[in-house]
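One protein chain omitted, others in place.
Presenting chain A:
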Amino acid sequence: MEAYIVAIAIVGAIYVLLTLGLTLQYGLTGLVNFGHVGFFAIGAYASAIVSMQGVPLVASFAFAALLAALAAWPIGLVALRLRDDYFAVVTLGFGETVRLAITSEKWLTNGVQGIPGIPRTFAGLGVGLPGALATLAAITLVCVAAALALRRITRSPFGRVIEAIRDNEEALKALGKDPARFKIQVLALGAALAGIAGAFYAHYITYLSPDQFIPLVTFYVWMAMIMGGVGRVSGAVVGALLLMLFLEGTRFLRDIAPDAISGVAMASLRFGAVGLALILFTLFRPQGLVGDYTRR
């Protein structure tokens, strides 16, 4: 049971990192990023591949963040000239392109066969609970650092400008500031967080394949952000943990009524439950659990 809880906590923390990245991009700046999973995938594969060449994990994590941020650069340059809705389509396409590239570039990623045997974080502590706990401590530390950095940003001149971009980009231009410069930085920073989340994922699961990086992951992150409260750092944390509660909690329905629900039906029911939760949230608490940027 402890192992199970630690496992959920680690995956939950990975979603916290992803949600913090999206909160910066959408919640604060208004960039509709539907391709978050692409940056997550780039981080995961980057860290997995270089670490299997013997690069130490600290360096491979940094490489994952850097590569994800660099991938955001061209997206930013292309997308800056686009309206919100087109930007959403471009990023959705980006996420799928990354997945297809991973699927087809077998020399690098081993295609659909995937990459097994990725070195575990804190492998020195063995495969049991101590190693998992150390991993949990490490990712929690990274989450706290990221949340604090984001908090610092929201209360700074930089944060003021990106929120101004979200509210009215043209007005900001009229005041002599270039939204483009800020949007690229925000995209890169959010992508770097997703990249680090990907690295944690790779070295925790220890096996990667393209089907782990479907668009559904992006939309889970969106759900977490919406349930927690768009544009709030605390909302990202609360929302990601709530998402885990829904995804994992629905598993236990089967323990209550094991004969009534088959395994396949259960999987569908989980999606149904998460979808229902999202609908109820948008109907009855659109500002999310902790409130969003419209009511501070």
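The working rule: a contact is a pair of C-beta atoms (placed from the backbone, for glycine too) under 8 Å apart; a residue touches a chain by one contact, two chains touch by 3 or more; residues count from 1.
Just so we're on the same page, contacts and distances are computed from a predicted model.
A.B. asks: Which protein name, taken from UniProt, belongs to the chain you can't see among "Enoyl-CoA hydratase/isomerase family protein", "BNR repeat-like domain-containing protein", "ABC transporter ATP-binding protein" or "Carbon-phosphorus lyase complex subunit PhnI"?
C.D. replies: Its record in UniProt gives the absent chain the protein name "ABC transporter ATP-binding protein".
A.B. asks: Looking beyond the chains shown, say which of A:Ser104, A:Ser156 or A:Ser268 touches the absent one.
C.D. replies: A:Ser156
A.B. asks: For the chain not shown, which residue from A:Thr103, A:Thr140 or A:Gln185 touches it across the whole complex?
C.D. replies: A:Gln185
A.B. asks: Touching the hidden chain in the full complex, which residues of chain A are there? Just list them.
C.D. replies: Listed in rising order, the touching residues are 149, 152-153, 156-158, 160-161, 163-164, 166-168, 170-178, 182, 185, 189, 293-294, 296.
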